[in-house]
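Report on one structure; see the data block that follows.
For this depiction, one protein chain was excluded, whereas all remaining protein chains were kept in their positions.
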Amino acid sequence: MLVTEILSSLLLIAGAIFFLAGTVGLLRFPDVYTRLHALTKADNVGLGLVVAGLVLQAESWTVAGKLLLIWLLVLLASASIAHLVAKAARKKGIELWK
Amino acid sequence: MNNIYLYTIVGMGLFTLGLYAVIVHAHLLRKILAINVMGSGVFLVLVALAARNQGTAPDPVPHAMVITGIVVAVSATALALALMLRVRAKTGQAELSEESLE
Amino acid sequence: MTLLQLMFDTLLGFSLLWLAWQALTSPDLFRAIVLFIAFGLLMALTWIRLDAPDVAMAEASIGAGLTGALLLSALARLGSKNGSRAILEKKHQAGSMTENTKNQLPFRLLLMVLLLAVAAGLVYVVLTLPENIPGLGILVEENLESSGVSNPVTAVLLNYRGYDTLLELSVLLLTLLGVWSLGDMTKQHESFPGPVLSTLSRLLVPLLIMAAGYLLWVGAHAPGGAFQAGSLLGAAGVLLLLAGWRPGTRLAGLPLRISLVLGVAAFVAAGMVFILLGRQFLEYPPSFAGVLILLIEAAATLSIGITLAALFLGGRPKFSQPKFSRPKLNQPKSSQPKFRRHK
Partner (left out) sequence: MYTNDQKQHLQFAPGHSVIITLRTGLIRAVLFTLIWWILTDGAMNSWLVGVPVVLFATLVSVQLLPPFSWSLIGIIRFVPFFLWRSLYAGVDVARRAFDPSLPISPQMYHYRWRLPPGLPQVFMANTVSLLPGTLSAELGDEFLYVHVLDKTGAFASELMILEEYVADLFGLKLITDRSEE
C-alpha cells in the first residue's frame, strides 16, 4: 500500500514539473510555433503522469477508466488545436523565428 | 472577514467595473462584454451569500437561480449580438456615435 | 480557514477583477474576447470554491464556452464586411477621440465618483446583512424526499421553482425567435475548415452526446442536469457548424421547430395533466416526480442544445416550404409583398 502511495506521489510531482516546463516554454520560446511545441508535448506528458499517479490511487476500474478517457480526450484536443493554431498562423503569414 | 465576504466584494467590484465600461465605451461589442461582466458580478454576490452560513451546506435556491441566470445571460448576449450586426448592416458601424449621444 | 486558503481566494479575486478590467479596456477586440473567455473559466473555478459545482459546470460550458463562441463569431462577421474601411474609420476616430477625452475628463471623474459611491453603498448593504439566517436551504432539505430527486439544485429547478425554469425555457425560445426575425442565415462563403477540424468534430460529437446523456442522468442525485447537458449538446452543434455542417432544408423545417419547442411543451404538458387530476399547475405527485422530472429534463436538454446551436448559427436556416402552400384568398398574386434581402 505504501509503495503505491509513494509511487503515486512521485508521478504527480513529475507531472507538475512537466506542466511547469510547458509554462516556462510558453513564456521563453520566441514565436507562436515554438510555443505550441512546448504546450502540446510538455502538457501531454504532464497530464499523462498526473493521470498515471491518480490511477494508482483509484478506488475502482471505472474511476481509472474515467481518468484514462480524460487523458485521451485532452490528447486529441490539444494535438488538433495546436495544428489549427499553427495553420491559422501560417495563413496569417507569421514568419518563423530564426 | 472571511472568504465569503471577499467574494461578495469582488462581485460588487465586477458589477461596478462593468457598469463603468457600459457607460464609457461606444462600441456595442464592448458594451455587451461589459453587461456580461456585470451579470457575473451579480451571480457572484448571490452564490457567495448562499454559502454564508459556515458549517452547513450552501443554500441551493440561489444556485438554481444563478444557473437560470447564466442561461438567460447567454440568450440575451446572442440577441444583443444579432442586434449589433443589424445595426452594423444598417449604419455601417457598430458604435453609438458621439452625435447620436448629444 | 487556513492562511493558504485565504491567499488562494485573494489571488483568485484579484485575478477576476484584473481580467475583467483587461477585457473591458483592451484596445483589440479579439484580445478582449479571449480575455473574457479566460475570465469565464476563472469564474467557474470560483463557483467550485464557493461549493456550487452545478453552477461551475453551467459557467464553464455556457458562460465561458458558448458565450465566447458567440462573441468570436460575431466579431468575425463584424470584420468580414469592409474590414479595412472599419480600421481606417477607427484610426480617424482615434484621432478625434483624444480631443473628446479631454472634454470628457470632468465627466469621467464625476462618473467614477458616482460609481464608487454606488459600490460603497452595495458593500455597506451586504456587510450589514444579518448573520446566520437559515435561508431556504433547510426548507429544501426537509422536502427533498417528496421532490423525486436527491440533488437539491435539480429539485429547486425542476420542482419547487418549476415556474422559473419553464419561463426560462420560454426566454430561450423567444430569443431565438428574435434572432430569426432579424434576418435569414447569412450566406457565408466559409472555406472548408480542413480535415483536422472536421475529423475532430466527427470524433467528439458522439462523445459529447454521451456526456450530455450522463449529465442528464446524474443530475438527479449529483451535480449536473438539463442545463449542463443541454449546453454540451449545444457545444456539439457548434462543433458541427464550425466543421461546415449545415442543417439540410428538410431538417430545418418541421423537425427543427418541433425539437425547439419540445422542452417547453413537455414542461407545460406535465403541468397540465395533473390539473385534470385535481392538483395545481406544475405540482407533481411525489411518486411520479422522479420519472416526470427525467422526462421533462430529457426534452429540455434536447431543446436547450438545439436552441443554443441555432443561436450560434445566427439566423433562420433555409427550409423547404410545405408542398400544400395555398394561395391567399382575396389577394391577387402580384400584390404579395416581395422580400428582398438587405445587404
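All chains are identified by letter, namely A, B and C, in their written order; residue positions are counted from 1 within each chain.
Here, a residue touches a chain if its C-beta (ideal position, glycine included) is under 8 Å from a C-beta of that chain, and two chains touch if they have at least 3 such contacts.
Quick caveat, the model's predicted, so the values are computed rather than measured.
Chemist: For the unseen chain, which displayed partners does it touch in the full complex?
Modeler: Within the full complex, the chain not displayed touches A, C.
Chemist: Which of these touches the unseen chain: C:L6, C:L182 or C:L203?
Modeler: Within the whole complex, the residue contacting the unshown chain is C:L203.
Chemist: Looking at the full complex, which residue from C:L122, C:L216, C:A266 or C:A289 touches the chain that isn't shown here?
Modeler: Hidden-chain contact among the options goes to C:L216.
Chemist: Of the residues in chain C, which ones touch the absent chain?
Modeler: Counting only chain C, the missing chain is touched by 192, 194-196, 198-199, 201-203, 205-207, 209-214, 216-218, 244-248, 251, 294, 298.
Chemist: Contacts of chain A with the missing chain: which residues?
Modeler: 17-18, 21-22, 24-25, 28-29, 31, 33-34, 36-38, 40-42, 44-46, 48, 60, 62-63, 65-66, 69, 75-76, 78-80, 82-83, 86-87, 89-90, 96-98
Convention: only the chains that are shown with their structure count from here on.
Chemist: Taking the mean of the CA coordinates per chain, how far is chain A from chain B in Å?
Modeler: 33
Chemist: If you average the Cα atoms of chain A and of chain C to get two centres, how far apart are those centres in Å?
Modeler: From the centre of chain A to the centre of chain C is 30 Å.
Chemist: Between chain B and chain C, what's the gap in Å when you average each chain's C-alpha atoms?
Modeler: Using C-alpha averages as centres, the distance is 13 Å.
Chemist: What part of chain C is in contact with chain B in the complex they form?
Modeler: 1, 5-6, 9-10, 13, 16-17, 20-21, 23-25, 29, 32-33, 36, 39-40, 43, 46-47, 49-52, 54-55, 58-59, 62-63, 66-67, 70-71, 74-75, 77-78, 81-82, 86, 89, 100, 108, 111-112, 115-116, 118-119, 122-123, 126-127, 129, 131-137, 140-141, 152-153, 155-157, 160-161, 164-165, 168, 171-172, 175-176, 178-179, 182-183, 225, 227, 304, 307-308, 311-312, 314-315, 342-343
Chemist: Where on chain A is chain C touching in the complex?
Modeler: 73, 76-77, 80, 83-84, 87
Chemist: For chain B, which residues are in contact with chain C within the complex?
Modeler: Residue positions touching the partner: 2-10, 12-21, 23-25, 27, 29-30, 32-34, 36-37, 40, 43-45, 47-53, 56-61, 63-68, 70-79, 81-86, 88-90, 92-94, 98.
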